[in-house]
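All protein chains of the complex are present and in place, except for one that has been dropped.
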């Protein structure tokens, strides 16, 4: 596929998969306000995913999976519901089950700090569609980061149990962070062509923001893996953890049972 | 379908679905001995399901779902993996998520008491295949009942928490029991033709056995729903709870992704 | 006394009772029961549709569904707030719900085994709810009436979205059309039961109407719903599973069969297909979230303390 399409799939899949994980909180959150907030964030990310997947298909129609003749399935749905796991390009961080609320917050905090830094740079993309998607996304993700940051501090400061859970969640997520800041050849091509961002270029800024949040939470930041290079192939290459397959099976089940259906 | 095929699907689906639920304990049980025992029970029920589904397809090939030409899928797998939820004929009791170990034990206890009573009568079926399947199953299910009964008493007697959980599990399962003892037209036809059993005819015996177990566990038996008639259509009619769909989506995902695959 | 006269005067001139006004204890109790039941219904009602969020067959439908279920959480929030003006707390009411001591609409004890159910719930269940709720916008208790105005607006949006999903599916494959009909078959009678038992078996109606808490009888609302729904079904191309359903030119209304009231009472008493499951789900979410709520409370206290 073209570098632009491949790059849009990466950013789109990140949003789609995390949106799915967050949407699983719906009717399960600790209180109604959190339930509503997490649904909001899931909706924002879903909106970003839809725009990015549509942009990918427009940039290179060959990324659209084959469907039966006469299928009315739009591009965004063909990409979301008819690709297999190894065709997804999201970072592995987003595909894990949400875990408890502490794990959800810690992941959302790291993800939002990182994505905000990316989108802030992406508003200057040479691709006007990407630039517009980024401009819209910046406002949304800034809210996500604030929400996650506020709860990060609240849980770290709250009770012994909530602090223990936050510390455990940080420990669990640690090895999944390096991937966020490792430049993939597609991202390198996107930089070369002026429409994309090297994630490594956001590392210093993200580091600073995360440091501030850890300080506000009076938490010791664990030995930093953000700059550690990834040895093995990553989610960007279609290599995923065991969590993605079952998630996609569920997500795609109705769409795949009716490949010529209208919804 | 013929009454014999329909009847075999009922008994086969009960075993298949409960086997699936029990198999989800694998690597998750409270200790290794329980892990091994639950896998054993799941394997026994899976074996019963395979024989019963094969018998259904042999009795009436029209129950076999259509598959692409040249598909090497055997009858038992066509029935297990290529029927939709509304074509499954299991009682709704077996399709719920297992819940905690107490809920698993309480369900297995009721199910085994009931199925043992059915199979003991079914050894005299006019259908020699059903009679043979029943004869093999009686020994297996007698062990399942003993296992469940032993843990039922252990948990009721153990700690305050285990007793509380057992009581909660009994309360949760109560409304799902009536279906077990309600005769379905297919079962009535099976009785009329001499190859099947009316589940209502097992109620008294099951009642007695369950009473003994409650006495051994020094538990008050809740007001008995066993004889309550079911008003609404049942799992035997293909009307299922929300639990079956996601379970089948998962179970059937690989088989359906490769309808002409060989395994 | 003067208070009672004042109260009855407000009711008589169809004006609103406000939280600071005096009100009879029975009025307050009835209101709390009714609003709490309504709030619980919104919250429990998130489950049957919410189960499909992760399986919605298009991204557009996923967004619509997620936003809708989120709206239900919002409705629950307004309504719990309305009960708080009557001197209760959300936490107390939630505990009453999960201990089975307060009810919610029985419709949510029916399962949603197919995606068409998302549409049917929007069309018929939200439709029936709107018939029940529009009159409540004029209810005598101010905070309740105002919450209902906002809720009804969103509900009719949901109803149109549900109808539109079904209409789209009816233009789709034969399988999709069959899914819609099957779903409508399952939900039609339970939807009719949403208006409550026949007027003769509804002892509280008279008092509630006198207090302006309720504005129409169960049977009148049920008739209105049937009259509204039949032409919509014809436009969709689906039928209702009622052989007695036909136009009666003399009455200028549709005649229709009697719902199975035995089933109704059985579901109300807790023996519906999903009663246990719904309460368990809520209880689990409440219990699992306890540590978060405690942490938030502890953090707020520490912040206040540090602020001196």
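In order of appearance the chains are A, B and C, and numbering begins at 1 in each one.
In this text, a residue touches a chain if its C-beta (ideal position, glycine included) is under 8 Å from a C-beta of that chain, and two chains touch if they have at least 3 such contacts.
Everything numeric here is computed off the predicted structure, so don't read it as measured data.
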Chains still shown that are in contact with the chain withheld from the display: A, B
Residue touching the undisplayed chain, where the options are B:126, B:139 or B:258: B:258
Candidates A:58, A:142, A:172 or A:188 - the one touching the absent chain: A:172
Of B:124, B:146, B:161 or B:237, the one touching the omitted chain in the full complex: B:161
Those residues of chain B which, in the complete complex, touch the missing chain: 16, 20, 23-24, 26-36, 39-40, 42-43, 46-47, 49-50, 53, 73-74, 76-77, 80-81, 100-101, 153-155, 157-159, 161-162, 165, 250-251, 253-255, 258, 260-263
Touch residues of chain A, complete complex, unshown partner: 85-86, 92, 96, 171-172, 175, 231-232, 239-242, 244-246, 249
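Following the convention adopted for this analysis, only the chains that are shown with their structure count from here on.
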Graph class of chain-chain contacts, one of line, ring, star, complete, other: complete
Intercentroid distance (Cα basis), chain B paired with chain A, Å: 41
Numbers and ranges of chain A residues touching at least 2 other chains: 250, 253
Residue numbers of chain C (touch at least two other chains): 55
